[in-house]
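Heads up, the thing below is written out as C-alpha cells.
Omission of a single protein chain aside, the complex is shown with its protein chains in their original locations.
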Amino acid sequence: MIDTFPPFLIFFIGAAILPLIPQGNLRSAISLIFPVISAWLIWTMPEGLHLSMAFVGLDITLLRVDKLATIFGLIFSLAAFLSLLYAWHVRDTVQQVAALLYAGSAIGAVFAGDLITLFFFWEGTAIASVFLIWARGTEGAYHTGMRYLIMQIASGVILIAGAALYFRTTGNVEFTSMSDLFAAGDIGTILIFFAFGIKCAFPLLHNWLQDSYPAATITGTVILSSFTTKLAVYSLARGFPGTEILIYIGAVMTLFPIFYAVIENDLRRVLAYSLNNQLGFMVVGVGIGTELALNGTAAHAFAHILYKSLLFMSVGAVLFRTGTAKGSELGGLYKTMPLTMIFCVVGAASISAFPLFSGFISKSLILSAAAHDHYYVIWAILLFASAGVFHHSGIKIPYFVFFAHDSGLRPKEAPWNMLLAMGLTAFLCIAIGAYPAPLYSLLPYDVDYVPYTTTHVITQLQLLFFSALAFTVLMRTGIYPPELKSINLDTDWTYRKAGPSVIHWFSWVIGSFYTWLTKLMSKTTERTIKRLYRSHGPEGQMARSWPTGAMVLSIAVLLGATLFINFLV
Amino acid sequence: MAKTPKDDPANYPALGRWLMFLDKKKNVDRIVYGLYALCTALFLADFLYYKKVYLDLEKFPGFYALYGFFMCAALVVCAKLMRRYLMRSEDYYAPHDVEAEEYPEDGLDRESVND
Amino acid sequence: MAAEETHHVAKTFMDHLPVLQVVIPLFAAPIIVFIGKRSLAWPIAFAASAAAFVISCILLIQVLDGGFISYHVGGWAPPLGIEYRIDAANALVLALISGIGTVVLPYAYESVKAEIPKKNHTLFYACFMLCFTGLLGMVATGDAFNVFVFLEISSLSTYVLVAQGANHNKRALTAAYDYLIMGTIGATFFIIGLAMLYMATGTLNMADLADRIADEGTNRTIRAAFAFIVVGMGLKVAIYPLHHWLPNAYTFAPSAVSVFLAATATKAAIYVLLRFMFSVFNPSFVFEEWTLYIVFIPFSLLAMFAASFVAVFQTNIKRMLAYSSIAQIGYMLLGIAMLNATGLSATLVHLVNHGVTKAALFMGVGAMMLYSGSAFFNNLNGLGRKMPLTGAAMVASGLSLIGVPGTAGFISKWVLVQAAFENGWWIIAIAIMLSSLLAVIYVWRMFEVLYLTAPDPQSTAKEAPLAMLVPMWVLAIACIWFGFDTELTLGSARVAADGLLAGSAGMAH
Partner (left out) sequence: MEQLIDWAFIVGHVNYWLFIVLMMTGLYVVVARGNLVKKIVGLNIFQVSVFMLYISIGKITGGTAPIFPVDLTGHIEPDPSIVYSNPLPHVLILTAIVVGIATTSLGLALIVRIREAYDTIEEEDILKIEREMTAEDNKEYGAAMGGRA
C-alpha cells in the first residue's frame, strides 16, 4: 500500500495542514518536508498501473509509473523543494498553500494514467498557480492573472472536450500515444494536441507566458517557471511522440523568442522568452520521437528546470533587494551582490550549454538526434537558437544586471535562504554537467551517448566564444541596442489592443446604425417605438409576468400543436 | 556618484571588493583582448584535430565560429530593426500595467537601501 | 391496513414500506392540526419526513438490482385495486424528495420563524406535510388516477405555501393565484388524458395500460390522450412556454418553500412525464418521437438560452435562480428527447443533482435574506464576506450549477453531452456547452456581489444560525460528493433508465 501512495496526495495533505502551523520559520521548514517525502515515494514506487477504478463508467488510473513519468516526477519534487527553500522568507499563507497545490497537481498530472485524471490535475495547476500571480496584489497583476487563468482554463476545457471525443472514437480514456490517430486527422486528438499546445506556449499561443511570469511575485515566478510548461512537454512526449509537425513548431519556438529577448527590457520577461525558446528544443525532441530524441527531451527538461529556476532566482533576488528587474535601471550590482552574480553566471553558463554545465550534456542530445535523422535545416535553426540563447540569457542578463554602467544601487546581498537555494541549484547544474551519468541513467531509454568528445567541446566553445565576440564587437561599436524603458508588442496585442478596438469599432458602427434606425423609426411612427420599448425595455416581455389569460392561452396553443403533430404522423 | 557610507567599498562584501578591478577600463580592455586571443586560438584549433561530425558543412574549418559570430550579429541587427515596429511606451496597454507599476513596497526588503 | 392475501403469506413491517412512506406524512398533517400546538408541529413534521426518508432509502436499496416492488393497497389486486410500484426510477426520485424534505425542515424552523406570522406556523407545517405527501404519492403510485389525486394534494398545498409569502411581498398572492389557475388547468388536462386512455383501454393501472396499449397499437384516442397528458404534466414541469407561473412562485414564496419547491416539485412532475412517456406509452410510437423532436427539443433549447439570458439580467437573486431552474429543466427535457439510455440517465441524474444544487442555493439566499430583508443583488453586497460559511456553501453549489468538474452538475452535463454524441447531435452538444457559459455569467454575478463588492457599512449581517447552516452544508457537500462518488446517483439512474427504456416489458407482472 505504502509503495503506491500517490505522491500528489502528500502535497495536498501538506496544503491542508500548513495553514494550521503558526506562520514563521517552523512552517517554512515543514513545507520543505513534503517534496522530500514525495521524491522518496516516487523513487520507491514500482513500475506499472496503480489505483485503477471506474468513474462515470470510465476506467481511471490515478498512478501510472514508468521511467518517463518518474524522471518528471523527481525533477518536479526537486524543483518544489528548491523553490520552497527560496521562498522560506515568505509569510503569506495563500502563496504557500498555492505553491504546494500547484506542485502536487503537476506531479499528479505526470502520473495520470488517463485523460480524465490528467484533466483534473491540469485544471488544478491552472487554478493553484494563478494565486501566485494574484498574490503580488497590484491591479496589473490581477488583470494579468485573469488573462492567464482564462488561457489555462481554456486549455483544460479544450482538453476535456478532446477527451470526450477521444472516448467516442476509442472507447477508453487511456493517456497513451495518440500520434497515429492525430496523423489520421481525428478531431478529438487534435483538440487534445491544441490543449497541450496552449500550455506548452506554442508560437502564437505563447503570450500568456511572457505576460504572466514577470507579473507574479518574486518567489511565485520561480515556482511558475518549473511546472506548467514542463508538464505540457511531458504530455506531448507521452501523447504525441514522433509527430512531425512538432519539429517545425518547436523550431519556430526556438527561433522567434530570441529576437524578442534581445530587445526586451524587463529581465524576467527576457527569461520568459528564453524559457519559450528552451521549450522549443524539447518540442523538437518530441517531434523527432526517436529514443535519442525523447531522452534528449527528458534530460533537457530536467536540466532546464534547474538552470531556469536558478536564473529566475538570481533575477528575483535582485528584484527583492532593488525593487526592479529592468535592464535599464540595473547595473554594477556585482560589487554588493557578488554571490548572486556568481550563481547567475552559473545559470547563464548552463543555459548557454558551456561544457561542464548542465545544458551542454542535455541540449546536445536533441541536436544530435536532429542531425542523425537528417533534419539539417532544423539542426541549423537549433544551432542558431543555441547561439542566440547564449546571447540574451547567457550574456545579456548577467551583463546588464551586474556589470554594464553602474546604476548606483548598492543593495545588500540576497538573504541566506535565497543564497542557499541558488547555491544548491548551481551545484546541481555543475554536477550534472560535469558528471552526467546519473541523469542519463534516469532517462526513459538506454543511453549510449558521450557528450564529452574533442569535436563537441571545441565546436561548442567556438560557437559560444564567437557569439560573445559578436556581442563585444557590437557593444563596443555601439550597434547593440541599449536597454530602454519600453515594452514590445507581441501576440497579446491582438487581444489586448486589436480585439477591443475592433469591438469598439463594431459597437460604434452598430450603435450609430441603431441610433439612425431608431431616429428613422421615430419619424415614421412614435407608437412603434413605444411598443418596442415596452417589449425590450428593462421590464421586458421575456422577464415580465404574463396575465393569467395569456398563460392559459399558451397552454392551449401548445396543446393544439401537440395534438396536430400527433394526428399528422 | 554620491559618497555615502553605503558606497564605501569598505562596506562591500569581500568578494565584491575583490571584483572591483573590473571597474577599471584598462582591466576590461584586457579581458576583451583575452577574448580576442581565445577566439583566434579556438579558430586555429579546428586545424589540429580530427573533426568527427555528421555533416560535410561542419567540416568546413571554423564553421561553428563563423556561424556563431555572423548569426549573432544578424540576430542583434534584426532585433534592433524589430524595435522600430514593436517598441511602445510602458503605458501602452494600461496606465497601471505590470511593467509600469512600482513593485509593491511591502513586497520588498529594502532596509539596506534606505538606511 | 389490510394486506394482500395471495402473494405474501406473512406480512411484515417491511412489506408495507411502499405505502407507509406516503401514509406517515399524510397522517402527520391532520395530527399537527388536531394537536394544534405550535411547539409540537415542527417535531412531528420532522419525524414524519425523516421516517419517509429512511423508508425511501431502504426501498432504493431493495430495487437497485433492477427489480421492482409491487404493493397492493387494501389488498385489492391490480388492475382493479390501486397498486404502488417501486422501481429504481421512482425510488431515486422518492429518495430525493424525502431527503430534501428532511433537510429543509430544520432550515424551515428558523426561516419560518422569521418570515411567517406565528399564528400560521401550525398550519404551515400541516400544509408542508400535505405537499410532501402529494409529491411522494404521485411518484410512488402505479395507478394513473392516483397520480392525479396526489398531484392535486401537492398542488393545493403548494398554492397555500406560496401564498404565505404575502407577509413579505403581496405579490405572493397573485403568484399563488396564477399558479392555481395554471395548475388546475394542467391537472384537468391530465385527467382528460386519463379519461381518453380509459375509454381506449378500460383500465387505469399503469402496467395494465402499458400492456393493452402495446397489444392494441395506437389510435386517435390514445394519441389525443398522449397530447393532453404531456401538456398537462408539462405545465407542472414548467416546460418552456408553460413556465410563467414558476418565476413569481419561486421568487415570492417564503424561503423554505422556495427551497423545497425548486428541489422537488418540478422533479416529481418530470418523473411522472417520464413514466407516462416510457412505461405507459411506447417510446417507439412514431407520434411520440415526433412530439419529442418537434416540441421538446426546440423548446428545451429555447429554455436553455432564453431563460438563461433572462437570468443574466435579473436584479433579484431568487428570480435569477428561478429562471435558471427553467433553463435547467431544458437540459432534463433534452435528455428525454435523446430517446436513448444515456440521455434518460442524464435526465434522472440531473434531476437529483440539480435538485440538491438549487436547494442549497435557495437556502443560501434565504439565510442572507434574514439580514438583508430582500433578495435584490444590491442588498446582498459583500454578504459573502460577512457570512463566510453561507457564502462558501453558495460558492460550492454555484460551481455545481455551472457544471464545474468535481461537482455534481458536471456529472449530469457530461452524461448529457455523451448522450448527444451517441445520437450524433453535435449541435445540441455545442448548445449545451454554450448555455453552460451563460450559467457561468449569472453565477459569476452572484459571486461578484457576494465577495467583490463592499458590504453595506450599516449591515448587521452575521453568520446564519446553525439550524440553517447545517442543512445548507449537507446539500453543498452533497453537490461535491455526487461529483466524485457517482455510484449512488448515476448508478441508480442507469438502472432506472434501462428499466424505463425496456418500455411496457419493464412494467410486466
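First chain written, first letter: the chains are A, B and C, and each begins at residue 1.
Quick note on the criterion: a contact is a pair of C-beta atoms (placed from the backbone, for glycine too) under 8 Å apart; a residue touches a chain by one contact, two chains touch by 3 or more.
Remember, predicted model here, so these are calculated numbers, not experimental data.
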Visible contact partners (per top-of-document touch definition) of the missing chain: A, C
Candidates C:198, C:305 or C:473 - the one touching the absent chain: C:198
Touching residue (missing chain; options C:44, C:176, C:210 or C:338): C:176
Where the missing chain touches chain C, by residue: 145, 148-149, 152, 156, 159-160, 163, 166, 170-171, 173-174, 176-177, 180-181, 184-185, 187-188, 191-192, 195, 198-199, 204, 312-316, 376-379, 441-442, 445, 448
Where the missing chain touches chain A, by residue: 538-539, 544-545, 547-550, 552-553, 556
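Please note the rule applied: only the chains that are shown with their structure count from here on.
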Distance from chain B to chain A - Cα centre to Cα centre, in angstrom: 26
Whole-Å separation of chain centres (CA-atom averages), chain B against chain C: 69
Centroid spacing, where centroids are CA-atom means, of chain A and chain C in whole angstrom: 45
Footprint of chain B on chain A - complex, ascending: 89, 136-141, 143-144, 214-215, 217-218, 258-260, 262-263, 265-266, 319-324, 326, 334-339, 342, 368, 371-372, 376, 379, 383-384, 387-388, 391, 403, 406, 408-413, 415, 453-455, 458-474, 476, 479-481, 484-490, 496-497
Residues of chain B touching chain A in the complex: 1-2, 6-7, 9, 12-13, 15-20, 22-23, 32, 35-36, 38-39, 42-43, 45-46, 49-55, 57-58, 62-73, 75-80, 82-83, 85-90, 92-94, 96-105, 107-110, 112-113
In the complex, chain C residues that touch chain A: 175, 177-178, 181-182, 185-186, 189, 220, 223-224, 226-228, 230-231, 234-235, 239, 241-242, 244-245, 247-248, 286-287, 290-291, 294-295, 306, 309-310, 313-314, 323, 405-406, 411, 414-415, 417-418, 421, 433, 486, 490
